[in-house]
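Only one protein chain is missing from this complex, and each of the others stays in its spot.
Up next is chain A:
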Amino acid sequence: MGEKKIHEDQKYINGLLQNNSFIIQAIYDKFVPKVVNYIKQNSGSSAEAQDVIQDTIMTIYNQASQKSLQLTCPFDAYFFLLCKRKWLNELKKSSNKEVTINEEVLSKDDEAHELAFETSVFGEKQALFTEMFAKLGDACKDLLKATFKTKSMEDVAKSLGVTYAYARKKKSLCIGKLTELVRNSPKFNQIKM
């Protein structure tokens, strides 16, 4: 990634990171109409388009703030591909809808495709993690929350009234439990990690 030239549209990614309303508005004005048209032409409603777009922007925001996202292609192409992929997945989920996927013939090394693929995998992973975290027992949830919020394991141990060693062990076992939940989910193998 380091060698690749960062596209000037990186300003949109940076704007999202800064929660810059002006940039978010610009994304809606410039890039959203195309997506809405696409979804409407492919058996979607305006409301469905709104959800897909909102989720997509949220995913971009999460990836950018968690992993640093460097745009090496125009935002337009990247954003459209992401929304399109998300919508086609939605269609697949509701099996009663006919799905015709007309993937444009583009070379595999196409920057936009690569980047969009990366982001959508990230998004799917996030969704799976969130879903599995909800399945954890309350004890684990509370411990993990305390651990990550407080940073210092000593303070966590103190606040929970347990020893440092026990808190550390508990933390790794809780994440271990979560790891198993994730790996045993049928969705896990569908997502290319």
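Everything below uses one rule, namely that a contact is a pair of C-beta atoms (placed from the backbone, for glycine too) under 8 Å apart; a residue touches a chain by one contact, two chains touch by 3 or more; residues count from 1.
Note that contacts and distances are computed from a predicted model.
Missing chain, UniProt protein name, picked from "Putative ABC transport system ATP-binding protein", "YcjP_1 protein", "Tetratricopeptide repeat protein" or "MnhG/PhaG family monovalent cation/proton antiporter": "Tetratricopeptide repeat protein".
Set against the missing chain, the residues A:Q25, A:S68 or A:S152 yield one that touches it, A:Q25.
Of the candidate positions A:I6, A:M58 or A:A139, contact with the unshown chain belongs to A:M58. Only one residue in the set A:L91, A:L115 or A:V182 touches the chain that does not appear here, and it is A:V182. Residues touching the missing chain, restricted to chain A, are 16, 19, 21, 24-25, 28-29, 32, 36, 46-47, 49-50, 53-54, 57-58, 61-62, 65-66, 125-126, 129, 133, 144-145, 148-149, 168-169, 171-173, 175-176, 178-180, 182-183, 193 (touch as defined at the top).
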